[in-house]
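The other protein chains are all here in position, but one chain of the complex has been omitted.
Note that the chains are named A, B and C in the order they appear, and that numbering of residues resets to 1 at the start of each chain.
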Amino acid sequence: MTLPLLWIIPALPLGAVALSLLLGDRLGRRGTAWLACGAVGASFAFAVRAALALAARPEEGRSITEVAYRWMQVGDFSANVAFLLDPLSAVMILVVTGVGFLIHVYSTGYMAHDPSFRRFFLYLNLFMFAMLTLVLADNLLLLFVGWEGVGLCSYLLIGFWYTKPSAAEAGKKAFIVNRIGDFGFLLGMLALVTWTGSLQYDALFSAAPQAFVAGGIAITVATLLLFLGATGKSAQIPLYTWLPDAMEGPTPVSALIHAATMVTAGVYMVARCHSLFQLAPISLEVVAVVGAATALFAATIGLAQNDIKRVLAYSTISQLGYMFMACGVGAFGAGIFHLMTHAFFKALLFLGAGSVIHALSDEQDLRRMGGLAKKLPWTHATMLVATIAIAGIPPFAGFFSKDEILHGAFASGHYGVWAVGLLGAILTAFYMFRLYVLAFRGGSRVSHEAEHHLHESPPSMIVPLFVLAILSLIGGWIGLPFQRGGHPFERWLEPVFGAGGAHGTMRPLSPMIEWLLIEVSVVAALLGIVFAFRAYLKDPSLATRLRERWPAVHRMLVHKYWVDEGLDALVVMPLYRASQRLWRFWDEKIVDGAVNGVGFLFEGFSVGLRLFQTGFVGTYALFLTLGAVALLLHFLRQ
Amino acid sequence: MMLLLFAVFAITLVGCSLMVVLHRNPVTSALFLVVAFCALAGLYLLLQAEFLAMVQVIVYAGAIMVLFLFVIMYLNLKRDVEDGLQFALRRGAGWLLGILLLGTAALFLSRGWAPGATTEASPPPIGNSAAELTSILLLVGIVGAVVIGRGRAKPPGSEEPAP
Amino acid sequence: MSAPMAVPLSWMLALSGVVFVIGLIGVLVRRNALVIFMSIELMLNAANLAFVAFARQLDSLDGQVFVFFVMTVAAAEVAIGLAIIVNVFRLRETVYVDEINLLKG
Partner (left out) sequence: MPIPWLSLVIFFPLVSAVLVAVLPREASRTIRTLATVAALAEVAFALPLWWRLEPARAGWQFVEQRTWLPALGATYSLGIDGISMLLVLLTVVLTAIAVIASFRAIEKRAREFYALLLALESGMLGTFLATDLLLFYVFWEAMLVPMYLLIGVWGGPRRVYAAVKFFLYTMAGSVLMLVAILWLYFLNKNATGTPSFALDAFYALSIPPAAQWWLFLAFAFAFAIKVPMFPLHTWLPDAHVEAPTAGSVILAAVLLKMGTYGFLRFAIPLFPQASAQLAPWIVGLALVGIWYGALVAMVQPDLKKLVAYSSVSHLGFCMLGLYAMNSQGFAGAMLQMLNHGVSTGALFLLVGVVYERRHSRMIADFGGLWKPLPVYAAVFLVVMLSSVGLPGTNGFVGEFLVLLGAFRTNPVWAGLAAVGVILSAVYMLWMFQRVMFGPVTHAENEHLADLSFRERLVFAPLLILIFAIGVFPQPFLDRMQPALDRTLALARQRAALSAPGRVEIAVPGGLKVVIPPQPSGGTPPIEGTRR
């Protein structure tokens, strides 16, 4: 019988989770490792098989749907658990399962001597299941299920070393900030279903143009709410504060969740609902502006961070900004392309950083690294490839995808966005090579005892690095315009984004301008690199001199513009104090007071009555008589 | 002639009642009460309730008053001490209330509220049950008296006060 | 012979009312429990008088029968009352009502 095509992909990791729960420790470390990696590897194989099956179909028929079962049916609203494979989700599952598999293999080495080894892979597999459900969902509701599922797994994995209070705090922060985003997403979904009647993609996107007035308030609000959800998940302004703290989790987690897969869910959702966003140009503008702003803002903070993982975290936020910028300007294809290449080199950067930390026995501060090139040859080589890729130097992957985005921005007339993107590219190149130089080149500032048991990572960690390095190198080439038909990757995505869509708003540029654009972006990257080398390698004093010249700027960058502290003071503390007062004063004094008050009222009344019982027989006789008299008078009046 | 008798009895009755209430010495009050009861017996005679008059004299004047006198003597009561402002006030209030009551009663009568106007509710068949009822009541009275009286055998205050 | 009611009924009632009020005042004013008891006797007898007057007026024996009841009750009441007074006297050495207020609320 033909093996099921789609639902097997998320089912495999879920099966691994169930198996590991049932078998428990009897599995042992090797068993758990094999089970976990095997499951993800198998789902990668199935993903490839499904992608090939999709590619075999003619251009227009490129969409496979599999309905598992009817989930909910109430009145005229219904939603079912169904999976959709189209070029966009094909790319996503390949990236997710591919990079996921490599990271699983890497983790077996990285987490080798962690006591709760089994629990780690349990969470990792659960995450893979949730991410694959998110990507393969055929309606927004099921996507939301995956959406919150990955939120939960990131909460569990960030707080994996739960005995560390800071990790637990970071986990909670991540979940709550995500929840704020999900609040927006939920409301957006409700708006869409109320007007169009369904959340299933095809039905929703076909009904949308009639249900909504193009550019009207309803569609704009709905899409902005969806974008709010995306900013929560993909850590854009203003809901990005959780990602840097999420570095508390183990490094493979940062690589998988906070670089390659989960954070891209926001971009995927915006790309998936591109036809809705195109109905609301204002929202598109907002997406572009927020993307560009975040790209630049995060890049600036990245300059001044000393923790290797924090630098990479801000770099991720910045690169995500680029992806949203691409979507904002209408170049959804470029956004997804950058998403793919970013997954490769950012995952590599994180894993490389993990290997460095592993080697230096958990040392994460760049100021106590340096000169590791010789001692960690493989890590150094792969990290170098990734750093060049992210800087956007041809022929590496980063160049093609970033250039596509800048080209899209320029072509669609968003010159401001293009300029910001260019500036961001320079900064990116600078801080990435700053990291590279501080970590691998120059004098070794490694502490003494870390020095002598400095060792290269085991093969189980190196091989994934090597594979990712290759991908970072060739990943971009599928963007080369081999045949005339333009950009092969975008042509692959055309059935999803529609031919006009991606380039509809784009004015075809003359080849001369296109070459000029490419030159400019390459020069920008080189500028960043040269400046980084000069500042940190040739003339270390330059960095310090700069710091003295603008101390205020430096302090602001180091403290991340005090955004965290600001939000705490503006939101968290007042909320806490308000609810404290609400409880102590309002609930206990007023409401409860009123209830007890009624009780005291009756008690007071009865005390009053008691005064009449004086104990003197005389008074009782008196009342008796008074009663009789009153009675008499009453009859009298009759 | 009947009216004359009625007047005599009425006056003695009212006079004795007042003396019973006003006089400080309980013994004198008791004696005046006896006279009052006799006047009342006379009135009963006027109302052709001869048997009742006899019973009145025997039961009330004879038995109950004797009991009263016995208790008064037994407790060896002297004159009541009832002076001071508080009692004056009470007496004043008492009289005031009395006049008020009489006023309303007078108003009633002046309204010509015909006594016979009460609807003729059929009296419940008291028939022979009257006898049993009175006997039970008397029994209860005797038992109560015995129970309360019994207390005197034990030295006072050795156990909680008699009910 | 049932001579027409020589004495008019309202006179009788007035008399009964007066005696009743006097008894009532006695109960309210006096301190001595025994005098209060006597006043109660007065009130009861006033009521008896009214009963007999009505009996005579309506020419039926019911009134008189009822007077019997009242007498019985009075007898029982006096018996118990005096017993109580004796006991209270034994405990508190007093007969004055306003000094016995143990059952104060």
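One rule holds in what follows: a contact is a pair of C-beta atoms (placed from the backbone, for glycine too) under 8 Å apart; a residue touches a chain by one contact, two chains touch by 3 or more.
Predicted model, so just to flag it, every value in this text is computed and none were measured.
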In the full complex, displayed partners of the excluded chain: A
Hidden partner chain, touching residue among A:L152, A:V463 or A:L509: A:L152
From A:S447, A:S579 or A:Q613, residue that would touch the chain that is not displayed: A:S579
Residues in chain A touching the chain absent from view: 69-77, 141, 144-145, 147-149, 152, 155, 159, 162-163, 165, 167-169, 171-172, 175-176, 179-180, 182-183, 186-187, 190-191, 193-194, 213, 216-218, 575-576, 578-580, 582-583, 587, 591-592, 594-595, 599
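Note that in this section only the chains that are shown with their structure count from here on.
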Contact graph of the chains (line, ring, star, complete, other): complete
Between chain A and chain B, centroid-to-centroid distance (C-alpha), Å: 101
Chain A residues counted as touching two or more neighbouring chains: 618, 625
Residue list for chain B, restricted to those that touch at least two other chains: 90, 97, 101
Contact footprint of chain C on chain A as seen in their complex: 610-618, 621-622, 625
For the chain B and chain C complex, residues of the former touching the latter: 2-3, 6, 10, 13-14, 17-18, 20-21, 26, 29-30, 33, 36-37, 40, 43-44, 46-49, 51-52, 55-56, 59-60, 63-64, 67-68, 71-72, 74-75, 77, 80, 82, 87, 90-91, 93-95, 97-98, 101-102, 105, 109, 115-116, 123, 126, 130, 133-134, 137-138, 140-142, 144-145, 148-149, 151-152, 156-157, 161-162
List of chain C residues in touch with chain B within their complex: 2, 6-7, 9-15, 17-19, 21-26, 28-32, 34-35, 37-39, 41-42, 45, 48-49, 52-58, 62, 64-65, 67-69, 71-80, 82-87, 89-91, 95-96
